[in-house]
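One structure follows; several queries about it will come next.
Removed: one protein chain of the complex. Kept in place: all other protein chains.
Letters A and B name the chains as they come in the text, with residue numbers starting at 1 for each one.
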Amino acid sequence: MAQATVHGEHEPTTTGLNHRKMLMWAFLGSDCMFFGTLIATYLVYKNRSIAGPMPEDVFSIPVTTVSTFVLLMSSMSMVLAYAALTRNSMKTFRIWLASTAILGMTFVGFQVFEFTVFANHEVVVKCADVGVVELTSVERKVAEKCGTADEHDGKVEETVGLTPRTNLFGSTFFTLTGFHGAHVSLGIVWLLSLFFLSFKKGGVTPEKNLDVDLAALYWHFVDIVWIVIFTVVYLFGVFPGF
Amino acid sequence: MTTLTFPIPRPTHPTGIWNWLTTIDHKKIGVLYGVTAFILFLSGGVEALLMRIQLSGPGREIISAEIFNQLFTMHGTTMIFLAIMPLSAAFFNYVIPLQIGARDVAFPRLNAFSYWTFLAGAIILKISWFTGGATNAGWFGYAPLTSVQQNPGTGIDSWIISLQVLGIASLAASFNFLVTIINMRAPGMSFMRLPLFTWMTFITNILIVLAFPVITVALIELYFDRSFAMNFFNVAKGGDPVLWQHLFWVFGHPEVYILILPAMGIVSEIISTFSKKPLFGYPAMVLAGAIIAFMGWMVWSHHMFTVGLGPIPITVFTITTMAIAVPTGIKVFNWMGTMWNGSIDFKTPMLFALGFVAMFTIGGISGVMHSMASSDAQQQDTYFIVAHIHYVLFGGAIFAILAGIYYWFPKITGRMYNEALGKITFWLTFIAFNITFFPQHFLGMDGMPRRIYTYDPSMGWNLWNGVSTLGSIMLAIAMLMVVHNLARSWRKGEPASGDPWDGRTLEWSIASPPPEYNFVEIPTVYDRDDWWARKRREVRRAVPVGGGSGDDEAHDIHLPQPSYWPFVVACGLLIGGFGLVYPVGVYAISIIGTLIGMIGVYAWSLEPVNEPEDGESSAH
Partner (left out) sequence: MLTSTMSLKRLIGIALLGTMIALLLGCTPSHPQSTFDTRGLVAANQANIFYIIFWAGLVVFIAVEGALLYMVFKFRRKEDQGDPVQTHGNTRMEIIWTIAPVIVLIVAAVPTIQGVFYAANSQNSPNYPADGNALEVDVIGHQWWFEFRYPNPNNPAEQIVVANEMYIPVGEPVNFRLDSVDVIHSFWVPKLAGKVDMIPNNDNTMWFEAYAPGEFFGQCAEFCGVSHANMRFKVIAVPRPEFDSWLQHQAGEALEPSEALAVEGKNLFRSAGCSGCHADSSIIKIRADGSRIPGRTGPNITHIATRLNHLGIYRNADAPFEDSSGVRQLYVDAAGVPIHANGQPFVSAALLQQNLKTWITDPEALKPGNLMTRDGAPYIDPENALSERDIDALVAYLLTLK
């Protein structure tokens, strides 16, 4: 009664698809709704904060572009890691798996850096520019001090931090990107677990490549979510007209 | 496959309480779900009864305003999340693998995890009665009444965290059942041969997978507002309380169908079986279920007709809501088509199923009345709505669940319930239900708002409130009769055969109670009502009876082994959840809970499904 076993790597299923892979897809479908709701909340509250800082005050597109690139590269190295495993070259597999995790950590590092910068956001306004240059609302508020600020070389500066408590933008932005960061961090833990497991005999084998396949699926999903966030939150946030 | 060393030996053949704590048998988990949820159902009933006693007459001072508000909030939350959903889940667990000809669900340990996590969520919610007050802002928790300024205690937090934990349980179960239904059908069982209950379960689980993340996010936002002073629903910072309503009802309306679709599935099975006829218009029934589920996403704002959305959105949602009456009507008519020219046997399950059709029709008609926004403007937030939801959720879902309990009771326990008592119970339930809830239509049209703990004698509401309270006491007696019948029959009932109802689906083709491995040989399916067809095709083969044949072969069937880890992870969630509700230190308890959960997850994922030598402890 070989087919009697309910479980195993190669058990026959009605559709021929693996149970665990199908579960992963169902989970990702659910997670789509999760991020969809967070993004919807962000969009509903877009431009409805009573006070700044607003996206255009804090976002630095070049920095976030770099971190986005890092995350995309991690997806590529994930693909290479999986390919190496199926070719049974464990060493290459470990290298690419570790690079994926490191790239992921770099991305999270960028995010921590970014959050810190936002929380200590400094606004510098040259008083000479007031009236000439179009200022954001936060800059205008800081520029109001220009009248009394001649002693500062005609410049006023102030820390106008963005925290989750500051305004609607802060709450929605940090919650959305924070949960994405948490997903990435979870993925890193998963990848590292696989990495260390791969040194154990029979821990990660080409026959059990599904273990890595599932992690890869998750990892790519998290990347795709970031592309959406980067577009909707960052790009649409700073470029007018959206 | 080497076994990774773990200091704790794996449970091999546990007995007593360890058997239940570590079981991953879908049938035992189904029983656990059913018994737990029925107890919680009774606790929700007690909450309702206390409210009815307070409202039995004008100006009563039996229960204070604050406690009354906690009672109706807990009643709603309990009945929806701790009673109807898990009672449906009990049937999913017990019946689905049997109906599709599988030996278990796709992920037996995940299934155990779902149950223990559900229990953790229930404990977090119910224990709040004793730890500084239960939640009191309604089961819908409208902002800003749930803000920390309005509601500084831990009641709301326990509600939030409990729903989150229950959400994890529901999601885990849904992933599991989706995969099970898609991937573990017996050979020949195409989708259009699935029993209707399996179909409705499938659709319900799709709804859960897509709807629960929405409430999860809404609750996260609310929790962040309360605990970390964020601004999602903070009016002072520009937050909009209506956003909460949208998020809640985008989840909440599919949730209504999550509650009723399994009930429709159960009733479809029972009506077909006891009429000895195949389900009339099976493809239409499946399609109607799918359309209801799909359209369930387009009607959420009918809960918000008085929010001031403007006439055009209100018109759109009026039309979509009215349209949902069409597939619902198709279901009712097809049930009647099934009975037409049938040979109807009025056993208790059939009586409850007929009660369902009769009462659900009333609930459907009153539903159309407030799908019409103009008429809803008067009915919204009155007892008319209370009457309506009880006609669909009690007269509907609970009647169907009771029908299902009586229907599958012989299969689950191997014993018959007391038929005479069952019939008396049905009639008492049916009459008491109508005495309790029909007058609430009048109260609503007479302008009695919901959720009021007292009313003035001059309002003209005295009579019908008194009648309603009387009915609720009768209803409580009826429910005790159900408990009595089931508890007694479980121990002393007549032994049941494997197929007491001349059933049509695969669960009746095996012994009662089914052996641990369900099917000695996985059946091959040739027909929609395969078991019925097989019985008629083959020359009167002996129907298997309790403890039927096949024991000899059982040794060859490898079943997944029990595991501690689902229980451990759920414990981690329970402790972690408590830590979030009662943040002592810097969420120290949560951190402990998270660590326990993580240890559990690691141990679980490294634990093979089966120890090599059939668990004969070669690994240790």
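Points to keep in mind about this one:
The rule we apply is simple: a contact is a pair of C-beta atoms (placed from the backbone, for glycine too) under 8 Å apart; a residue touches a chain by one contact, two chains touch by 3 or more.
Remember, it's a predicted structure, so these values are computed and weren't measured experimentally.
Counted over the whole complex, the shown chains touched by the missing one are B. Within the whole complex, the absent chain has one touching residue among B:19, B:131 or B:361, and that is B:361.
Within the set B:150, B:190 or B:524, the residue that contacts the chain not displayed is B:150.
For the chain missing from the display, the contacting residue among B:35, B:65 or B:595 is B:65, taking the whole complex into account. The chain not shown here is touched by just one of B:159, B:197, B:282 or B:531, and that residue is B:282. Among the residues B:123, B:229, B:322 or B:603, only B:322 touches the chain that is left out of the figure. The set of subunit B residues touching the chain not shown comprises 64-66, 69, 137-138, 142, 144-145, 150, 235, 238-242, 275-278, 280-284, 306-308, 310-311, 314-315, 318-319, 322-323, 325-326, 329-330, 332-334, 336-337, 339-346, 354, 357-358, 361-362, 365-366, 368-369, 372-382, 423, 427, 431, 434, 438-439, 441-442, 445-456, 458-461, 463-464, 536.
Here is the rule we use: only the chains that are shown with their structure count from here on.
Per-chain Cα centroids separate subunit A from subunit B by 36 Å. Residues of subunit B that touch subunit A in their complex: 1-2, 4, 102-104, 106-108, 171, 174-176, 178-179, 182-185, 189, 209-214, 216-218, 220-221, 224-225, 228-232, 237-240, 243, 247, 250, 517, 522, 553, 556-560, 602, 609-610.
Note for the complex: subunit A touches subunit B at residues 1, 3-8, 13-15, 17, 19, 22-23, 26-27, 29-31, 33-34, 36-38, 41, 44-45, 48-50, 164-165, 167-168, 170-172, 175, 179, 193, 200-202.
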